[in-house]
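Below, a portion of the complex is reproduced, with chain positions unchanged.
The first chain written gets the first letter, and so on, giving A, B and C; residue counts start at 1 in each chain.
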Amino acid sequence: MSLEKKQLRNIKIEMNYLDNPDGSVLIQMGKTKVICTAMIEDRVPFFLNNQGRGWITAEYSMLPGSTDRRKARDITRGKIDGRSQEIQRLIGRSLRTAVDMSKLGERTIWVDCDVIQADGGTRTAAITGGFMAMVIAINKLFEENKIKTNPILNFIAAVSVGISEDGAILDMCYEEDHKAIVDMNLVMTEEKQFIEIQGTGEERSFTREELDKILDLAEIGIEELIQIQKSELKDLKIFKQ
Amino acid sequence: MSLEKKQLRNIKIEMNYLDNPDGSVLIQMGKTKVICTAMIEDRVPFFLNNQGRGWITAEYSMLPGSTDRRKARDITRGKIDGRSQEIQRLIGRSLRTAVDMSKLGERTIWVDCDVIQADGGTRTAAITGGFMAMVIAINKLFEENKIKTNPILNFIAAVSVGISEDGAILDMCYEEDHKAIVDMNLVMTEEKQFIEIQGTGEERSFTREELDKILDLAEIGIEELIQIQKSELKDLKIFKQ
Amino acid sequence: MSLEKKQLRNIKIEMNYLDNPDGSVLIQMGKTKVICTAMIEDRVPFFLNNQGRGWITAEYSMLPGSTDRRKARDITRGKIDGRSQEIQRLIGRSLRTAVDMSKLGERTIWVDCDVIQADGGTRTAAITGGFMAMVIAINKLFEENKIKTNPILNFIAAVSVGISEDGAILDMCYEEDHKAIVDMNLVMTEEKQFIEIQGTGEERSFTREELDKILDLAEIGIEELIQIQKSELKDLKIFKQ
C-alpha cells in the first residue's frame, strides 16, 4: 500500500443550471455528472404537522443513458432499485444534519439528484452538489423574506476513498472502484467531523490501520470540496448578514 | 385569427452530449431542454425472435425539477404517468416509421428522452432530438461494420402548432400552450408527408379551415427542423456512401 | 385510391342496457360491442374542490374474451395497458368538451366503456356510446331536479377512417384496420367541427390530399352517427324544456 492517489478528479460546478427549481447545480467530478435541484414545498410530511419545523428529503436516480449498459427505469422494473433507495436515504439523512429545521418554517425542501453520466462517486457528488442546490434554495427563502435567519449549521461534502492492490485512492472513478478491495464513502463537515461513514470490504476485510489511511485521504478531499462550495456560494445574501 | 407566429423558437443542438450511449444529443427549443440518448442492445423483443429484423422502442420522462411545480417520480406514485406513456408510444411509433427494420439485424435501439427543463413542446423536441440520437447510434453500427447499408428511410421531425384567441402559433412555449384553444402535434417527413397528427380542441372544437392554417404552419416548422438535423448530421459516414 | 367505402357498418343501440348505472347503452358497430355505463358520484376530484363545478372521467377496458386471442387482464399483468390508458384519456377529454361543467354541480360522472366483443373501432364506438350513456345519466339528474338547466353543449360522436391499398374506408372492421396504411380516429361535433384528430401512418406517411379524403369520409360517418344518437335520445325530458 505504498502508492496513494491524493487528488480529487477535476471538479466543475454549473450554478443555477435549470430555471424552474428554487436551487440547482450541475456538478461534475471527473466524468461523473449529476443534476442536483432543490424545490421548496409549503408543507411538511404528516408526522411533522403543526410543529413549526421544516423537513428535507432527497431522491436519487440514474438516467437510462448514464451508464455503459442501459439502466432500466425503476417504473419499468416495478420497484425502486435497492441501491438507489439506500443512496437517497443517505443523501436525505446527511443534508438534514446541516440545517436547523426549526428555522425553516413548515416547509419541505425536496432535493433531487439525477445522474446523467456515471463514472464512479455518483452518491458523493450528489451529496456535495445537493448541498449546494439546497443552500441556493434556502437563500431564495431568505431573499424573499420568508425566513429571517440563516438555518445552515455547517457546510458538508462527501467523498469516496478506496483501497486497491496498489494503495489508497481518493475519489475513485468507475474503473478504480470496480477494482477496489475496500470501498468507503464519507460525509463530513467543514470541521472534518463525521456525519456518515459507510465502508465495505468488497474483496476482503480491512484493518484498523487501513481505515486510518482512508480517513486521512478523506480529510484532504473534504477540505478541497468545501473550499470549492464556499467559493461558489460566497456571494449569496444569506452569508452576508 | 389575423396574427400568426411563424417562427420556431431558438434551437440549439449539442451533439454527442453524453459519453456512454451509442448516440446522444441535448436538444433545446427555446427553454425546453431534452436529453435524447440511443442505446443498442443485441437482441429483440420476444415477439420478433428469429425474424432477422430489428426493433426501436422509446421511453420519455420528465425530471422532478424540470417543471415549475415539482413533478413526482413515477416510481413514487407507483405507476407510469398516463401522459408520459402516451408520449413514449408516440415517439416509438414515429421513429419506427423512419427506419427499415430488416436492415438493422436482430437488434433493439432504445431511445430515451429525458426532459430536464420543460417549457412547452417537450414531446416534439423529444422526437426531433430522439431521431438524431438514433441516427448517430445507427451510424456507429455502420462504422463498426455491423450493418452494411443505410436503414434510414427518411428524416423526420415534429412540431406543435396551436390556435389562440390571437391567431395561429408555431412551436408554442408553455404559456402559449396553456392559453391555446386548439393544440396540435405533427410528426412529418422531409417530403412534408404526415406520420402522426394529434390534435385536440382543448377549449372549443375547431373548423376545417383552422386545421388547414395549422398544417401550413407545421410545414414551415418541419422544413426548418429537418434542415438543422441535416446540417448537424451531414458528416456521418452513413450518409456518405 | 379509386375505391371508397362510405358506409358505416350496421349500428345497433340497446338503451338502458343495465339496471344499476345512472345511464347505460350497449352499442354495436358491426361485430364490435361495447357496454357503456355512466354513474354519478356526489363529489369531485381533489383539484376541483369547492369550485362549484363538475367533472367527467372515463375508463376503457376489454374483456379477456373480447378478442380472438385471450387478452390478459391488466391486474394480472400488474399495470394498465398503454393502449387502454391512451384510449380512456381520449374518451374523457372528448366527453368533457360536450358538457358545461359549471352546470353539473360538484359531481363526477364516471363513464365506463367495456368492450365485450372487438372487431375494430372499439374506441370510437366507446365515445359514441359513452356520450349516450352520459346524456341519459345527466337527464336523470335533471328529472330528479338536481340540476336546473341542460349542461350539454353539443352532440359528439367518433368514427375511424383508414386508407388501404384499395382506397379510403369509413368505419373499419378489424381486418380492414389491420391492412390499413393510414389509420385515423376523429371525434367531431354535430356541426362537423373537430374535437380530436388522431392519425397515424402505420405503413407509410400520407399526403395532405389523402388527409382531405379522410376528413370527407369522417363527415359522412359523424352525420349518420349523430342522427342515430338524436333519434334514440329525443324523448329525454332534458331535450324538451
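Keep in mind that, in the parts below, contacts are C-beta pairs under 8 Å (C-beta built on N, C-alpha and C of every residue); 3 or more make two chains touch, one makes a residue touch a chain.
Only a predicted model underlies this, so the values are computations on that prediction, with no experimental measurement involved.
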Given the 3 placed subunits, let me have the overall number of copies in this structure's complex.
6
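Basically, only the chains that are shown with their structure count from here on.
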What topology does the chain touch graph have (line, ring, star, complete, other)?
line
Using C-alpha atoms only, the most centrally placed chain is B
Chain A to chain B: how many Å between their CA centres?
33
Could you please state the distance in Å, as a whole number, between where the Cα atoms of chain B are centred and where those of chain C are centred?
29
Using CA atom averages as chain centres, what separation in Å is found between chain A and chain C?
51
Spell out, as numbers or ranges, the residues of chain B touching 2 or more other chains.
79-80
Residues of chain A that touch chain B when the two form their complex:
18-21, 24, 31, 35, 37, 39, 41, 59, 61, 63-68, 70, 73-76, 79-80, 110, 112, 114, 116-118
Quick one: in the complex, what on chain C touches chain B?
79-80, 82-83, 85-86, 89, 93, 97, 154, 184, 188-189, 191-201, 204-208, 211, 215
